[in-house]
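Step one of this worksheet: look at the structure below.
Heads up, one of the protein chains got dropped from this complex, but the rest are sitting where they should.
Chains here go by letter, A, B and C, matching the order in which they are written, and residues are numbered from 1 within each.
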Amino acid sequence: MLRHVVRRVSLAVVQLSLLAVLVFLLTSLLPGDAAEVQFNEQAGLDEVAHLRGQLGLDRPPAERFADWAGGLLSGDLGTSLVGGQPVSEIVASSITATVVLASVTAVLLVPLAMLLGLVMGLRAGGRLDRTITAVTLALNSIPDFVLALALVAVFSLRLGWLPSTWLGARGDDLPARPVLLVLPVVVLLTRTVCALSRQIRAGTVTALEAEYTVQARRLGVPRTRLVLRHVLPGAAVPGVQELARTGDQLLGGVLVVEAIFAIPGTATALIDAVQSRDVPTVQALTLLLAAVALAFNVAADLACQRLAPRSEVLR
Amino acid sequence: SSGGTDSGTPRKGGMARAVFPGAGAKETMDPHAQRQFVDIARHKAVFDKLVDLGGTLRPVPRLAQRWETRDDATVWRFHLRAATFHDGHVLDADDVLYSLARILDPKGIDRRARASLSGIDLKRSRAVGKQVVEIVLKRPNAELPTLLAMTGTAIVRRGYDDPSKPVGTGPFRFGSFAAGRSFAARRFDDHWDGAAHLDEIRILSAETEARANAVQAGEVEYAHEMTPTFARVVEANRNVRIVAAPRSGAEGIVMKTDRPPFDDPDAAMAIKLLADRERLVEVINGGRGVVGNDMYGKGYTYYPGNVPQRERDVAEARALLRKTGVLNKEVTFYTSSAADGFVDAAHLFARQAGEAGLRVKIVTGPPESYYTDQLKTGLLGSHRCGAMPIPTYISDRLLTDSQQNATAWRRADFDKEFAQAQSVSDERRRTARYGVLQQRIRDRGGLLIWGHPDWLNAVSARLRGVEAAPPNTVDWARFDKVWLA
Amino acid sequence: MIEVRGLTARAGASDLLRGVDLDVRAGGVTALVGPSGSGKTTTALALLGESAPGVELSGTVRVAGVRVVDERGVTREAAGLHGGTIAYLPQHPGSALNPARRTGAVIKELARLHGNSTVTEAVRRAQLPVDRSVLRRFPHQFSGGQRQRIALAQVLACGPRALILDEPSTGLDTVTRLGLIQELTALADDGMALLLLSHDHDLVRALADHVALLDGGRVTRQGPPQDVLPAVAAPAVRAARVSGEPARLRVRDLTAWLRPGGRGTVLDGISLSLSPGDCLAVAGPSGSGKTTLARCIAGLHERRRGHVLLDGTALPPLRRRDRTHKRRVQYVWQEVRGSFDERRPVLDQVARTAVRLRGTLPAEAAAEAAALLTRLGVSETTARRRPAALSGGELQRAAFARAVLARPDILVCDEITTALDDTATDLVLTHVARLRAEGTSILWIGHDLTLVRAVAGRIAVLDGGRVVEQGDLGDVLDAPESETTRLLIQAARPPRRSAT
Partner (left out) sequence: MTGRRLSPAALPAVMLLAVPVVAAVAGPFLAPAITPPDGAPYTIGGGHLLGTDRTGRDVLGLLLRGGPSALGVACCAVAFACLAGGLLGLAAATTRHRWIDEAMMRPVELILPIPSLLIISVVGVGWRGRPEAIAFAVAAINVPAVARLIRAAALDAAGGPVAEAMRFQGESRARILLGHVGRSVLPVAAADAGTRVPYAVFTVAAANFLGLGLDATSPDWGVTIAASREALLIQPWAVCAPAAMLVMFTVGLNLLADRLLGARERPRTTKAAGR
């Protein structure tokens, strides 16, 4: 086990370094550079050239990358090409909101999706199954911005129960005002719960048919226990994989939610950086998100190996 | 509901929150490097300029009580008023000279006003006593007060260098700033224009949807730059009103006049005759605006208001297209989502052009670098410009060496005439000469200005005293004169 | 304890059971015997109020006074009896173990649930060492025989009042089987009602006090074992020639392990050889590494060192074998049910061998497969069904047919007669003999020494991953040199219950 973990972690390091190169290449494929974008509306071409020189963007890409990588090794994420502030500051200031949001969502998502998935799986083909399927799918196919706007219209504008944005709130206000989380988390949940619960449903259907479930039932294992202890471990395999993916979706892909609720999170920071071609910030944020995503994936793989241990001896 | 000034007696105290479109890490507290509206609003709270622009884009005194030029608009004297910086230091001529030097610093490439103020001869400019600054120009320019009112010209305290510790003479004392998020400032009681009513102002950044939601939910009192659709949404809302500033810039289509077919003024004229301006204003601006007459700055100082409105004339346009050989040809329209309505306007225009037999191929480019890209690509392009004095518009966009010469209008004689016009001290004569230049662009240039939209801000019913002023003018985003009911 | 009257089961048009009457007494062992496919498993499931997909039950089944099946089918009360009152050990327990859960956890859960037994007791009774290493392992980490006992331990952990065992001795070596017989006798003596479904007449004789013979879905005879069961007749010894030809398959110094890096050795320096037409039996206690040896030869187990040579050239692992190699070496699984795809008819699956390995046309292959299966006693209509609708013995023969259709040179048979009655065994043995006559070499893994005598010419006895004894069958069995062999032979003939 330990060897396995060590191997995966060292692999992840290799992957991250490759990713750094890849992201660097991708960003350099984008049209324009930080200088051009910064002077979009206001300056002429010579100003752009000047700024380009000042930011060091006129140097060959390989050199720039080497510089950045060297800095990274010594723990320096570099400075932003836009604000001139250290990238680590940008990262630090955007991570709190995202982590809070993602973890609250995850804490609610997992039990909810498991519950829905199990209920659907146990009643597969029945009316309850079809109802839940239809509702979650419909919610999933309503775009999140429409859903968010509708929720805001009802719960903050009409009823006035909940705040509609995080405007003016700071990361440290959150514990004091948990209501801020309600609407964003609801939107994120509807985004993610459908896929996850459907995976668990599929797994449940398969596991319910398995001989071992039949035997456990024959041995008088009561229904709840049967579902939780005998069906769920097998049913969870696709779910865990989906969850790993949801994890990185929560961290990286909540742009719409962040924009609508004015949440200063990593997605906003990343998109900002991409749009202003702030390569060091893009690099740092992608690497961070990638590291988290990889960690999730490794965890998911390990979990699946525990849940379906047969695959271990396979190779 | 919409409206301008409120009546009623101002009340002191309270905290108001205003939200603007954000620009992430690009936002800055350096008043000379400002580029976004949210920056300008923040800087306006902390700093003052020598001169600012009034409702018709005419210079109005601020820190400079008055000014005069002796001869041919080369040597200027600005008389400062008694103003105090937040740290107690009293404004003097050296602060002004320091600020100018900082703006003109060749190493500070992000200084917004460097190019426009490059006519100032710093070495020969000097302090004449504590309260008078003498600014000497390299070439005569009657527009110096206007130039000093442009963005990026705030007066900073002598020695100011660290953007994170701004000290100004403005109505609010700097509190905190997080780029892309928030800014807070408290009232400065010793402001020369009288203390602000509010105790505290917060200026926040957020995307369109968040601004709309926040102002409707009462989480902010002021939301900047709202869409016509939003204005319709809150029409019946008693808690929110729209403050619409008329004639806040121009929207149009630019044609490249340095290459076929638009190097031929007739071809350009055909395009101008094709556009259905009323429809464009109705759809793109939601009817909140007035049609344009192919000249920038309707309603501003120097605008030749007596020129007849250009009307749509499809038959004539068709004839001109045929004459110039453009009929049934395809021209590319380079646009992007860099500004609201660009893409829609392009498509709308393409349909209108199609009615006369001109095929317009729309190419959508990346928004981040659109304005730069547009200088190189496309025969037609989307154009939009906020409120600025007409001479500034011309020098920024219509001279051979203009950086944003989107119509590729490069005519040496035009440049020369403009320079001459600028140096005319007499205002009436100057106005006449600008008028001639404007009409020349209108008839032979590549500029199709189809509309002058209103600038829409949403204001909570609690907030009073908000003026309907176009951006970049003195009463726009001015939070020292507003109060909470 | 259990009372069955007029139980019928029908699947579509065909009747699986046509009025079964049966009584199972508390404190005794009743055995249900009968040819493969006669409906034993169907009857047993009916006692639980269960039926295979597509099968309708009617009649009367009463367990501990509770109606489980009535004229309208299964009753609602049936579920209440599960585990605590009546428990069932399925015929192929391998797939009845949850792959995701440690054995100990499940046994503990069941023991707690019913509160009639303890983990230690259940594990000990199932002939497993009461050992952390056993309880912490996952099902796939056991050998076939061990899995059988784990499933048994689970059943015993429920502490039921009535116990149905479907072929409980499958995969057990004789010594273990003896231990099991003693434990089950003790349970019956304690008042448990035991229903034994088995082909293993030795086992039935040793355990049962009452035997019901099922044939064609009806109980045709009932009574004490000696009356119902046929007299002991050793299967005819077939073509026990030991060819003098040079070895075709040669295994030299084969070492196999389980975990990466050579840890967890299961086989240690095995050497064997097999000539054309020869049959080598491999015997040994459960868990001694027989299946692993078979899988090494089959190329399924890759963590190995040493030589496996076919005609002098090394046999690569399965994934690198070409078609000829695949055709020449075939393998029949120990746990057959798991090796069939649930979604396709058995016949199709069997026929594919001929299509893929011999290039036969699909239609011809199907005909050939059907013919072969018929010869083995499985009708074509049966074979056209999906695996779930086949009895254990039918499936086992289908698996055999699947391998035989390749016309292999080497056939590795891993306990392929465990679910077969004497007649079916006989059919299989006849076919094996035929294959040998055609020159196929057989590696026969089995616990049943009587059977081994009938098929094999030579024997290798494995224990703890080593060959403890190897040689001519007669020599080894008549004059065993190793302790392991001696014990296995001793335990082979369990004392009869009726005699005690």
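Quick notes on this structure:
As a convention for this text, contacts are C-beta pairs under 8 Å (C-beta built on N, C-alpha and C of every residue); 3 or more make two chains touch, one makes a residue touch a chain.
Here the structure is a predicted model, which means the values were calculated and not measured.
Note on the chain not shown: across the whole complex it touches A, B, C. In the complete complex, the residue from B:Phe47, B:Phe174, B:Phe188 or B:Phe230 that touches the missing chain is B:Phe230. Considering A:Leu167, A:Ala202, A:Val257 or A:Ala284, the position touching the chain not shown turns out to be A:Ala202 (whole complex).
Of C:Pro129, C:Gly338, C:Pro362 or C:Gly474, it is C:Gly338 that touches the chain left out of the display. Listed residues C:Arg327, C:Arg436 or C:Arg458: the one in touch with the omitted chain is C:Arg327. For subunit A, the list of residues touching the undisplayed chain reads 11, 15, 18-19, 22-23, 26-27, 29-31, 124-125, 129-130, 133-134, 137-138, 140-146, 149-150, 153, 194-195, 198-199, 201-203, 205-206, 208-209, 214, 217-218, 237-238, 240-242, 244-245, 248, 252-253, 255, 267, 270-271, 274, 282, 286, 289-290, 292-294, 297, 300-301, 304, 308, 310-311, 313-315. Touching residues on subunit B toward the chain that is not drawn are 208-209, 212, 227-230, 232-233, 282-283, 286, 336-337, 343-344, 347-348, 362-367. Residues touching the missing chain, restricted to subunit C, are 48-55, 68, 74-76, 78-80, 82, 99, 298, 300, 302, 317-319, 323, 326-327, 330-331, 333, 335, 338-343, 352-353, 356-357, 388, 402-403, 406 (touch as defined at the top).
The working rule: only the chains that are shown with their structure count from here on.
Taken pairwise by the contact criterion, the protein chains link up end to end in a single open path, with no chain closing the loop. If you average the Cα atoms of subunit B and of subunit C, the two centres end up 88 Å apart. In whole angstrom, the spacing between the mean C-alpha positions of subunit A and subunit C is 50.
Only residues 210-222, 225, 229-230, 233-234, 306-310, 313 of subunit A touch subunit C when the two sit together in their complex.
Interface residues of subunit A facing subunit B in the complex, by the touch rule stated above, are 30-32, 36-45, 47-48, 50-51, 54, 80, 82-83, 85, 90, 93, 145, 148-149, 152, 156-157, 160, 163-165, 167-168, 170, 259-262, 264, 268-269, 272-273, 275-278, 281.
Across the complex, subunit B meets subunit A through its residues 17, 19, 23-28, 35, 109-110, 112, 115, 178-182, 202, 204, 206-207, 209-210, 213-214, 216-217, 219-220, 338, 365-373, 375, 402-404.
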